[in-house]
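In this view, the complex is presented without one of its protein chains, the others remaining in place.
Order as written gives the chain letters A, B and C; numbering starts at 1 within each chain.
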Amino acid sequence: MTDDVRGQGGRGDESGPEDVLAVGVLGARGKVGREVCRAVEAAADTRLVAEIDVDDDLEALVRSGARAVVDFTHPDVVMDNLEFCVSHGIHAVVGTTGFDESRLRTLRGWLADSPGTGVLIAPNFSIGAVLMMRFAAAAAPFYESVEIVELHHPDKADAPSGTARHTAELVAAARREAGCAPVPDATSTALEGARGADVEGIRVHGLRIRGLVAHQEVVLGGVGETLTIRHDSLDRASFTPGVLTGLRAIASRPGLTVGLEHLLDLDV
Amino acid sequence: MTDDVRGQGGRGDESGPEDVLAVGVLGARGKVGREVCRAVEAAADTRLVAEIDVDDDLEALVRSGARAVVDFTHPDVVMDNLEFCVSHGIHAVVGTTGFDESRLRTLRGWLADSPGTGVLIAPNFSIGAVLMMRFAAAAAPFYESVEIVELHHPDKADAPSGTARHTAELVAAARREAGCAPVPDATSTALEGARGADVEGIRVHGLRIRGLVAHQEVVLGGVGETLTIRHDSLDRASFTPGVLTGLRAIASRPGLTVGLEHLLDLDV
Amino acid sequence: MTDDVRGQGGRGDESGPEDVLAVGVLGARGKVGREVCRAVEAAADTRLVAEIDVDDDLEALVRSGARAVVDFTHPDVVMDNLEFCVSHGIHAVVGTTGFDESRLRTLRGWLADSPGTGVLIAPNFSIGAVLMMRFAAAAAPFYESVEIVELHHPDKADAPSGTARHTAELVAAARREAGCAPVPDATSTALEGARGADVEGIRVHGLRIRGLVAHQEVVLGGVGETLTIRHDSLDRASFTPGVLTGLRAIASRPGLTVGLEHLLDLDV
Partner (left out) sequence: MTDDVRGQGGRGDESGPEDVLAVGVLGARGKVGREVCRAVEAAADTRLVAEIDVDDDLEALVRSGARAVVDFTHPDVVMDNLEFCVSHGIHAVVGTTGFDESRLRTLRGWLADSPGTGVLIAPNFSIGAVLMMRFAAAAAPFYESVEIVELHHPDKADAPSGTARHTAELVAAARREAGCAPVPDATSTALEGARGADVEGIRVHGLRIRGLVAHQEVVLGGVGETLTIRHDSLDRASFTPGVLTGLRAIASRPGLTVGLEHLLDLDV
């Protein structure tokens, strides 16, 4: 059994019988939770055994035989959910936000008392977004210039997006480590904002356009050539392959994993 | 004889003999001037008869029989050049910068005294840039959202580019005239500069990337769809078709024309 | 009252009271029909008065007071629907396919007997697609090279798409009319299919990619520069603004109109 989603286009050969993972979903009646339920039901190697939401008892998880949960709930309740799951040896794949260093420390404490249990906390379950960030950071030291453009629907509250900011930080770190000089920029007169936001020396530009969903482009350039890495999310369902990847991998990764990227075997 | 560059890919049929236009180039030894000389020599319907630069006498133009000039010189000398040409009935295609309302007024005065002589002042001779601006302004009233991204080499001094700023002004004017509401933007928390520069309500973003030359993208979006118009200049020679267009048209357009766009017959 | 969708981002000023158009939808329970019903209900200047589907009596249209209908039904029934509507003086906006010259002739005959009634037949209600085609055809004579790339989901049965084929025909016609030479192509050794399909001398390439919806790019190029016009449909709802445009315009355009483009006032 593979612990990643490579080959997800469907195996050409017929696989033999495999263990099917019993999965409970926390936040099952939310918009995202419903998509997760659908994906868990549709996948051949996972089975949906419990749909829990705000008014339900967590004990139902135990009764259902769930070996792993997916949690897309709320920062106010996610820690209670995880304490319960870890203490019952139930693995967890978590998309709920709000994890700071203090919460991660608490979580590591609980996991230390429950060896064999694995928890994945991921701010982004899009495999494409993770690949874009990895490739951008890998390529950045080979180029003089790097900038980031993110494009989203106009109802988004923050700019730049969290993914764009995180990409810029990864790119900046990769360049620092390789000893790169700052990106060149001879701008001497500019309208305010024309050169974007500065995230650790990397310029980030945010567009807000009706009709778009979530898109990002990293543009890298050197003498006579450019390399562009672009990720387009066209549908909210795009995060479900990443959740399934997490579920398949987490049982064999005891302890805390932060970030989907650690579960992708890239072979680059 | 056509007054535009349509069909410039080359006529399939053989044209009969045509009048060949005798052209003088002012600023002939500058980087741009040399390209102009090459283009005037290469075109079948123009002939290079005079190459004038800073130390040469303008009287040589008259002796050469030039019926039109191309001027890529300097704001300090261009008015003297034009006074000479207009008073001698020589048409002019001008790419030199620095024309404000006062200079244009002076020029109109000279042209009033020399009926039949035509002068074209154009800030941009790229046909692609002109088409991009026309299409962007034409499409803008049909979309809720419009933003502009320009990308240039990192040695550029100003941001955003003049073309991007001008495009934003044209888009804003077209939307005002059509009674459009402001573009939607729910951004409530942003890093400084993340949303670009504001040019009359249209957001403009400038990237500076080694390896690039001059590029611009106008992104328009409405419910469920986007339209993107992109212009890429990959070589400085891209302005020469526009200069030839100007030369072919100017003899039959007495008086002052500002902007190449008035010479393109778009049939949209 | 405007007869186009310009300014659709919403008027900045408050409009005074206007006539609200009573609209019936034929094929109201189909996937597309349901979207049309939603859009007609949501717009301020249209009102949904009848939802007709396969088992319903067309007389209900008359009883409902519908002044116009939208027809997204089936080639087998659309002519009966239109005969009924035209004979009752009800305007029609039609997205159903299958109109050949013989059907259009029949339709013109019915309309001749019912002066004042208007019918719009449109193969494509996406305003972005219409703009893309108009701009591509307008720009094509200014460039040596033009090619078309269309990208769709992999469940699509035909390649290239109807829109790509139609764009190629419009581009080819515009170039013929302007006397352009054939596009240059020095290819002497090629894998079969590498240079795409040939539609009247214009190369068209079709990609089939999971995750995509409906996308098209027209790439035009001349010495040192390229112009790219790209349309992205990210959601099926993108056709509804075009349907509303048709409804608003059709009452004041008696007779037959084929193609949404005739209702867009482009001012290019």
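Note that in this section contacts are C-beta pairs under 8 Å (C-beta built on N, C-alpha and C of every residue); 3 or more make two chains touch, one makes a residue touch a chain.
No experiment lies behind these values; they were computed from the predicted model shown.
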Contacting the left-out chain in the complete assembly, out of C:R38, C:R195, C:R236 or C:H262: C:R195
Contact partner of the left-out chain, one of A:V62, A:A138 or A:A251: A:A138
Chain B residues that touch the omitted chain in the full complex: 211-213, 232, 234-235, 238
Touching residues (missing chain, whole complex) on chain C: 143-145, 147, 149, 151, 154-160, 165, 183-199, 203-212, 219-226
Chain A, residues in touch with the chain not shown (by the definition above): 4-13, 126-128, 131-132, 134-135, 138-139, 141-145, 174-175, 178-184, 220, 222-238, 240-241, 264, 266-268
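Note that only the chains that are shown with their structure count from here on.
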Distance between chain centroids, defined by C-alpha means - chain B, chain C (Å): 34
Between chain A and chain C, centroid-to-centroid distance (C-alpha), Å: 39
For chain B, residues that touch 2 or more chains besides their own: 143-145, 183-184, 222-226
